[in-house]
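A short write-up of the structure that comes next.
Apart from one protein chain that is not included, each protein chain of the complex appears where it belongs.
Showing chain A:
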Amino acid sequence: INSSSVHLGKQSKRGRLRRRSSFHFSWQRSHLRVTKLKPLTLRRTMYRTAAKHLLGGGGAFTSTRLLRFPKLRSTIIPSSYTSGLCTSSMGGNTESPMGNQSVNPNQSDHTAASSSSSSTSTGEGPRRNESRKPRAEFQEEQARVLSASLRHVPRLGWTEEAMMAGSRDVGVSPSIVGSFSRKEAALVEFFMDESLQLLMDRIDSGLDLQNLIPSARIAKLIRIRLEMQIPYMSKWPQALSIQAHPLNVATSFKQRAMLVDEIWHAVGDGASDLDWYVKRTILGGVYSTTEIYMLTDDSLEHRDTWAFLDDRVKDAFDLKKSIQEAKYFAEDIGAGVGKSVQGLMNGVMQTMSRRSGGSAF
């Protein structure tokens, strides 16, 4: 089983989403991932705890139990979740826990242990040997319908109508839309995942980043990503409001975090100190503000947006310098306590000469 549907380590080598031959959509991934035996990276813990905090609260009157049916009928393993949120993430469940369970076809009970992890909920038809096939079918159908629905979004918005039109295109009854968890959110999340995948493809297929300074690289990557949204710009505010809905915040947060992480990795960021969180947050801010600016930009080819973007990236880098300045200054102050004023001034002089030129003061 691939132990890394998402490698989110801070080391640069593992800083990017590794693509598999089959797609792993984040909207398919439940927050309940199978625990691996190897030590978790800090980032994975961060996402998991964030997701748990955000999703864990929904104690509900009803409870949904979701079943999966591996080869032998006797190993039906239920897991119970809170409703709403879980039926939501159940809609697409990752292959990794499934793989975990299909490895143990016998009535071995440590599969029960993984019932704390997610379980998918597809039925199996007449007993088949590959337990993966029926499960994959629903995911594939859903992906196909959502992909066809995107064509209708500019006209119908991110709505059930668009998805029903998409399902008709694929040749499936529109009822299937009723089974998508958090219907419109499924469509938006699918789009976000697809765009991220496209971005990664663009990066892989030789985008020329070497000749650019980091700030220009970042600007270029964000620009590529935002250009993917241009066809849907008229309905993008609706998508943003769907993403901001409390039920959907967790997934959209995770998707944006992955996007930002991907961009930093492509820029060549190898940092593994506390800077990492700050960097992601700042870039997230730059991306979001540009995205919102773009909503009301009427200029030719969105020129104003790209200018705005360049300004924000520059600000971010300046901010980085300012923070560093402040850090050094604080060190000096701290070191200066207990020394004489002379000693303190010497320290400050040293700091100022350390910087070559630019000053934040």
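In this text, contacts are C-beta pairs under 8 Å (C-beta built on N, C-alpha and C of every residue); 3 or more make two chains touch, one makes a residue touch a chain; residues count from 1.
Throughout what follows, contacts and distances are computed from a predicted model.
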Protein name (UniProt record) of the chain left out of view, among "Signal peptidase complex subunit 1", "GPI-anchor transamidase", "2-methoxy-6-polyprenyl-1,4-benzoquinol methylase, mitochondrial" or "Nucleolar protein 11 isoform X2": "2-methoxy-6-polyprenyl-1,4-benzoquinol methylase, mitochondrial"
Sole residue of A:Leu156, A:Leu209 or A:Ala316 that reaches the chain not shown, by the stated touch rule: A:Leu156
Per the touch definition above, residue among A:Pro154, A:Gly178 or A:Pro231 touching the missing chain: A:Gly178
Options A:Ser149, A:Ser167 or A:Thr290, residue touching the unrepresented chain: A:Ser167
Where the unshown chain meets chain A, residue by residue: 61-67, 69, 73-76, 78, 83, 87, 90, 107, 109-110, 112-113, 121-126, 134, 137-138, 141, 156, 159-161, 164, 167, 171-179, 183
